[in-house]
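Only a single protein chain was left out; the remaining protein chains are all shown in position.
Chain nomenclature is as follows: A and B, assigned in order of appearance, with residue numbering initiated at 1 for each chain independently.
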Amino acid sequence: QGCDGDDPVANDSLSANNIKVFGYIQPQYDYNFTDGNENTFRFKRARIGVRGNIKDDFSYYFMLEASPFIGSSGDAYLMDAFITYSKYNWARASVGSFKQPFSLDVSTPCNALTTIDRSIVADQLVAPQRDFGIMLLGGNKYTKFNYAIALMNGRGLRVKDDNTKKDIIGRLTYKITNFLTVGGSFRYGYPIPNNDDDSRTSYGGEFLLKWDEFKLQGEYIYDEGAYFSGAAGGCGVTPVALAEKRDGAYIMASYNINEKFQPVFKYEYFDPDIDLKDNIGYIERMTVGANYFHNEKIRFQLNYQANIQTVVNVDDDALIGQLQIKF
Amino acid sequence: QGCDGDDPVANDSLSANNIKVFGYIQPQYDYNFTDGNENTFRFKRARIGVRGNIKDDFSYYFMLEASPFIGSSGDAYLMDAFITYSKYNWARASVGSFKQPFSLDVSTPCNALTTIDRSIVADQLVAPQRDFGIMLLGGNKYTKFNYAIALMNGRGLRVKDDNTKKDIIGRLTYKITNFLTVGGSFRYGYPIPNNDDDSRTSYGGEFLLKWDEFKLQGEYIYDEGAYFSGAAGGCGVTPVALAEKRDGAYIMASYNINEKFQPVFKYEYFDPDIDLKDNIGYIERMTVGANYFHNEKIRFQLNYQANIQTVVNVDDDALIGQLQIKF
Partner (left out) sequence: QGCDGDDPVANDSLSANNIKVFGYIQPQYDYNFTDGNENTFRFKRARIGVRGNIKDDFSYYFMLEASPFIGSSGDAYLMDAFITYSKYNWARASVGSFKQPFSLDVSTPCNALTTIDRSIVADQLVAPQRDFGIMLLGGNKYTKFNYAIALMNGRGLRVKDDNTKKDIIGRLTYKITNFLTVGGSFRYGYPIPNNDDDSRTSYGGEFLLKWDEFKLQGEYIYDEGAYFSGAAGGCGVTPVALAEKRDGAYIMASYNINEKFQPVFKYEYFDPDIDLKDNIGYIERMTVGANYFHNEKIRFQLNYQANIQTVVNVDDDALIGQLQIKF
């Protein structure tokens, strides 16, 4: 009748099954300093899912994105869903849909970002950010060395791959000292549907410095070759047109004044066409913000985004406030 | 990898997290006494979500609507999702998506309506019924006075606001005696996308009388000015065209014969154009029905809806049966 069998339901099945229901919501208010000062209440993300362990070193992760402003239709859809085999710490394996292992910014959980938005370069060039595939991972937060390498469709969620080539994406990080970690990412793939000829190559470099309550992190991403504008980038971001070569970088500093209050400053740039001087698509952004952690479940973020166009000035600064609750 | 961190899953995480998984389904059978006697099995609502408390007076609510007959696409989507801070009973604050605080009928939980459908006037004029925004609330079921006032986009779910004005909506109720409560609602907003000029003003008046096992409630809603037909009204209702001024009212009586059986009668009218005599859109409806409460989780409702057109008669009466289970 239903898609499962008709077994009786045990009273204590939930605890026995070891399912954790989890998620978070991020209601947000955007005020845009555009001509007309558009402003809106909205959601950034609204996610719910389950995760758990299965005996003999398997685990699963099943997450729906319900925010109407991410994805193509406004409805809830399957975002991350994967099965992981973790018997060997240096060769854990995952299969399903998950984020591409490229860049520190992309790898940071969406509920633990220091500013409300990811860097423009990560959202525009690490696209699709999520994809179907398999991944090998090694290391954890206690090891000096960490790596992840994935074989993925290269087309993103909601579609089957329709070329015969797969993309290969990888990232490795190394903790040089207790306070400094450096890392690099690469991707080689065939992004265009039904096309086995036009390839894309991307590189990324990153560092993360933690000194007492001070944190400084930065990344540079270079990307060249074919791309497909239909592959969704970061969470709800509109993809821009790219030329043959493009790059971008950011540097972000934050300081924990106390356990609740953390100011943050980020400078970033994104260039969709390296070869063109005075490109009107070139953008610099400074983000000034503050995070208030009411407790480990509740966070309030306030960001001012100053967008700087070097060729033709546009009024597009924004003030964004976001409340986040995790469950 | 996933959108959350990779923490190990604790065995007792569910109880520790204090998450309540909840929802209800309403399978329904409609028999229409139209020319041809169309009839169908369907769902009215099918909702699932989580809610819970977070320490220090925060709570959250996250609900998906999965009925294919509500919303624009037939898929599951985010309906109500909000974070509430309830330290002060007279100034609780919510942010997220939720129902507009307008009218007793709209404010009644969808699983506790005395007839299967809300009143036509509430479904047609309190549109969008759900929206993004912030709300201040005061009082509870023990206090004489209750109020709610909200600042909302005015465009409804699934879209960002694209004008710079927000809507203001409010409702207050006062318990005059133990058996009589009266209340009023208002809304002032700018319903048309990309339009900061054309406003809409709405008023509502209500009373609720409970005498022993007898309950009588009534409402009148008046609405004038601009409107936008793309803003979804009540749960799955098709919006009709409105003129400059429109109104409607209902009165509903029910009696608890015993703890299981409750007959109900409702008379209502809705006028989409007050200024026009002999308007073919003017409608009166009488609903005769009965509710059977098998227990507190299971309810069966049977309604006969007699629709009365005063200008041109149309065969459109309906017999509707609905079973509801809450979990």
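Convention: a residue touches a chain if its C-beta (ideal position, glycine included) is under 8 Å from a C-beta of that chain, and two chains touch if they have at least 3 such contacts.
Keep in mind it's a predicted model, so treat the numbers as computed, not measured.
Touching the missing chain, out of B:Leu104, B:Val121 or B:Met135, is residue B:Met135. Interface note for the absent chain: among A:Ala76, A:Val264 or A:Ile283, the touching residue is A:Ala76.
On the side of chain B, the interface with the absent chain consists of residues 14-15, 18-25, 27, 30, 36-43, 45-48, 51-53, 59, 61, 63, 65-69, 73-76, 79-80, 82, 94, 98-99, 101, 107, 109-112, 135, 137, 148, 294-295, 297-298, 323, 325, 327, using the contact rule stated above.
On the side of chain A, the interface with the absent chain consists of residues 1-5, 8-15, 17, 19, 21, 49-50, 52, 54-56, 58, 60, 62, 64, 71-73, 75-78, 81-83, 95-97, 132-134, 152-153, 157-164, 166, using the contact rule stated above.
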